[in-house]
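Step one of this worksheet: look at the structure below.
Taken from a larger complex, these chains appear in their original positions, while the remainder are omitted.
Order of writing sets the chain letters: A, B, C and D. Residues in each chain are counted from 1.
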């Protein structure tokens, strides 16, 4: 409450956010805010609650206590806007459909940024030639890239990415960094999780550390 | 007494009915006792586990 | 920026789901096959006496259709859950009830409609008297959307679970019993030469009510079970 | 604030309810036992044999109170479920879920004793008459609620999902109760009425009412016992639960 008055209004704000499962605290009271143009890295060991935090921030789980504010207003599933794009452990892609069909569905649901098409997006994640292959026949890393292409297409200002680097090769990791850079430069914000084992190359982002619950 | 127990020929229906009543409700009544014991054991076990997680 | 409108979202969802059904068209045929098989098993199990078969024809077809739909209900949200699409639907800014309404409609279109279309064939297998057939078709046309709608609410409740499998059956059936009694009852009445419009009207009224309430209830249930 | 409202607020807090229920359980069981003893005495010894059904009508004294309780427990569950869904009160979730197995038990007894009564009077264990069918549906609804509750891992989420189902199933209650009026069937019509005159002799009636009191008391006793256990599970991380454990188990950090 005390923060929001002076500063420019944060895109996302967590106020003493707490989540517990059956009364075991998963992550402690967290306070942070995320402004346009920022990329923040959530670090923590296995089981420290990174995935859980992203679910709370996207409204999929209700916090045990504390608040999530989106543009200063409390976040509820009922009031979600086009602002948030979530990429979880599960990519939300249909294995029976081709990459292109999956992306077309995503733009139908979430709209599309001007000046980009599904074809272009696939090309820029390095998947030209795979447009029409059913996702089932792509390898783990190739599927991840399709999910990244979706981020490029859909006009969301806030990205919540759970371990975007997992399963990607070196060029894939570079790709994620380029995407994040680009997103920050045009005024977006991103929250990404990582257990810190990957090289995060683009500058030194702000970090939020989660401790293993105990 | 045997007359009473015979229920004029309806014993095969009346007594099972009363027996079902008694048995089902008795089972229902003691179920929480066992559940309570199990849960207290679980809580204790969980506390021990949590303690051993903190140590390393 | 062109944020997606709700109508374009619904269209995208309908298109994707139809496309998926088409890609898995082998699976889409399954309820049909199931119903045919159930119906075909009865003459084998009961022996081929025409009078017995004719007497149980309408009821058996009704049961077979309901079971076939019931079993396909389980898949309504399952694959969306497994690959994370459901999360994406729920966090999307469009009214969830509407999106779910679209999915229910697709379910009915791709499972119930084919079943209604082959109902005359099933009737033939069981020697249903031909004057009862129209009543059976109408009753099925009213009862199957009911099942899709009520079923969706129950599926939404069980969606977070590992393998809800037949728990779903347990949840849906008590709720669908009246549809069965009225629907099959109308057919039996027609077969015995009695009036059959009252139960059909009941079904219709109930259907209208469900169309309004069920998508909202399913959306609420879905949020509960994903939270 | 109104003292009654205040008391309800206090009751809603799990530790308070835990000790409150703990205090009442022995009394409730006690009353239930005494009333049952009286009731059964009346049912088996003082009530005269029915002129039509002979001694088989004595099944009524378990059948009817249990039938009432099956319906009552469902209503209780649905009301608490509603409160749980709208106001998210933990205690209501607990009470709703605790009443499901008890209600199922009563419904089960109703079905079995009804069958046992039906064989001598109707000549069959079971028919598909409206009351019997809707009572069977009631049992399935209970099973559905219980099954759903146990199939979901997170206890509170499970309780809310099951409460939702319970609410949908409420439509079945009037069907059970009025089925004998709406459809003319094999089952006995309404014979006992609290408002109007009952169509039953007083010497037959009082054991029935006493047993109804006994089953109600039993319901609340069992409900409280189950709710206490459920609260322990739900609140297992809380201080007041830790305090209940033997001293060696409590950790000191």
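By definition in this document, a contact is a pair of C-beta atoms (placed from the backbone, for glycine too) under 8 Å apart; a residue touches a chain by one contact, two chains touch by 3 or more.
Computed from a predicted model, the values in this text were never measured in an experiment.
Beyond the single copies displayed, the complex in its entirety has a chain composition of A x2, B x1, C x2, D x1.
Going forward, only the chains that are shown with their structure count from here on.
Distance between subunit A and subunit C, defined via averaged C-alpha coordinates, is recorded as 37 Å. With centres defined as mean CA coordinates, subunit B is found 50 Å away from subunit A. For this pair, subunit B with subunit C, the centres built from the Cα atoms lie 40 Å apart. Each of residues 227 in subunit C touches at least two other chains. In subunit A, the residues that touch at least two other chains are 24. Chain contact summary for the complex, subunit C toward subunit D: residues 153-154, 157-158, 160-161, 164, 167, 170-171, 173-175, 177, 217, 220-221, 224-225, 227. Here subunit B touches subunit D in the complex through residues 4, 7-10, 13-14, 16-18, 20-21, 24-25, 27-29, 31-33, 35-36, 39-40, 42-44, 46-48, 50-51, 54, going by the rule given at the top. Within the complex, the subunit D residues that touch subunit A are 154-155, 234-238.
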